[in-house]
Structure formats: C-alpha cells, structure tokens
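One structure is given here, and the rest of the page talks about it.
This part shows chain A:
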Amino acid sequence: MKEVILITGRTLKQGSNLENKMSDAYFDAAARCEMNENLLTRIGASVGDAVKVSTRFGEVVVNAEKDDGLPDGHIFIPMGPWANAIVDPDTGGVGTPTFKGVPANIEKTDGAVLSVKDLIARYREG
Partner candidate 1 sequence: MTILIKNGVVFDPAQGIDGEKMDIAIDGDKFVEDVSSPDEVIDAGGRMVVPGGVELHTHIAGGKVNAGRIMRPEDGRKGRIPRGKLTRACSGFSVLNTFATAYTYARMGYTTTFEAAMPPLLARHTHEEFEDTPITDKGALVLLDNNWMTIEYAKSGDLDKLAAYVSWMSEASKAYGIKIVNPGGTEAWGWGKNCSINDPVPGFDVTPKEIIKALAQVNEDLGLPHSIHIHCNDLGHPGNFETTIETYEAVKDIKPSSDRQVMHATHTQFHSYGGSNWGDFESKADEIAKYINKNDHITIDLGVVMFCDTTTMTADGPMEYSLHTLSRRKWSNHDVELETGSGIIPVAYSPKIGVNAIQWAIGLELALLITDPWKMALTTDHPNGCPFTFYPEIIALLMSKAKRESMLETVSEAVGKRALIATIDRELTWSDIITMTRAGPAKILGMSDTKGSLKVGADADLAIYDIMPESFDPTKDYKTIEDKLMRTVYTIKGGEIVVRDGEITATPHGRTFWVNPAGKKAEAARDGMLEDLERMFRDYYTVSMANYPVQDEYIPHGVEIRTEVN
Partner candidate 2 sequence: MAAETVSNVVCPLCGCLCDDIEVIVEDGKISNVKKACPLGKNKIMGHDRIKAPMIRENGEFKEVSYDDVIEKSAQILAQAKRPLLYGWASLICEAQRKGVELAEEIGALIDTTASVCHGSTVVGVQGRGAPGCTLGEIKNRADLVIYWGCNPQEAHPRHRARYAHSVKGMYRPNGKNDRKVFVIDVRETKTAKVADEFVKIDPGYDYMAFSALRTILAGHADVVPDTVGGVAKEKLVEMVDAMKSCEFGVIFGGMGLTHTRCRYKNLENVISLVDELNAHTKFTLIPMRGHYNVNGSGHSLAWLTGYPFAIDFSRGYAWYNPGETTSNDLLMRREVDAMMAIAGDPGAHFPGESLRHMAKIPLIQIDPYANPTTELADIVIPTAVSGVEVDGTAYRMDGVPIRTRKVVETEYLTDEEVLERILTRVRELKGGN
C-alpha cells in the first residue's frame, strides 16, 4: 500500500462519452487510475490490473493505467462516479467539494471493478 495524492479531472475519452455514460467506452474512460511507471512498479501492478484506491471517504476499485506525466506519489482518476466514490466531500464553505489533492492509499487488489450500475446501487442501499 502506498500513500499518494489523488487528482481528478477531465479527459478526452471521458468527455467524448459524456452523454454515453452507461457504455463500455465510458467505463474504459473513467473506471481507471493513472500513475507513472515508478508507482506502478512500487505497488507491483501492471497496466490493466485492478487497484484499490481508498481515502477517508471511501474506497473504489479501478484499472491501473500508466501516465508518466504524473509526478511520483500522484494518481489521477478521471472525473466520474468512480473518482467521486472517494473524493473529499468537504465544500470549503463555498459549495465545491475537494475533487483534487485528496490524500489516498493505493494497492493492487483481486477485487472487481464495479460497473456504473453496481457502483451507484451501493448508494441506494445505504
């Protein structure tokens, strides 16, 4: 398990499927976690492996992806329901949750990446 900083944000593929969120293409675009080669190695994961990212606010399983534009110790999950399962909901008194710069832990996992439906279903339960 590695301590990291979580950033979320837009990507071309996520944006291309903005109106197509129940699709496989959106799943591929948003249910992922990007990190650099070094971090991949340190958590013992390869591209495509499931990784569990947890914060004080929840945990989510997504697929590992490589982006060497990320500095060491930083991970990026495209904005969307997977990222939002673990961002800091604190709005800082102005309404906007803390979507970027959230302390997180990341580790390789055998768990499955939930589909949109299953992910959202968790909120209906509790």
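In this text, a contact is a pair of C-beta atoms (placed from the backbone, for glycine too) under 8 Å apart; a residue touches a chain by one contact, two chains touch by 3 or more; residues count from 1.
In picking the candidates, the idea was that all candidates are chains of the complex that A comes from, given by their letters.
The model shown is predicted, which means the values in this text are computed figures rather than measured ones.
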| item | value |
| --- | --- |
| From 1 or 2, the one in contact with chain A within this complex | 2 |
| Residue ranges of chain A in contact with candidate 2 within the complex | 5, 7-12, 15-23, 57-58, 67-71, 74, 76, 79-81, 84-89, 91-101, 116-117, 119-124, 126 |
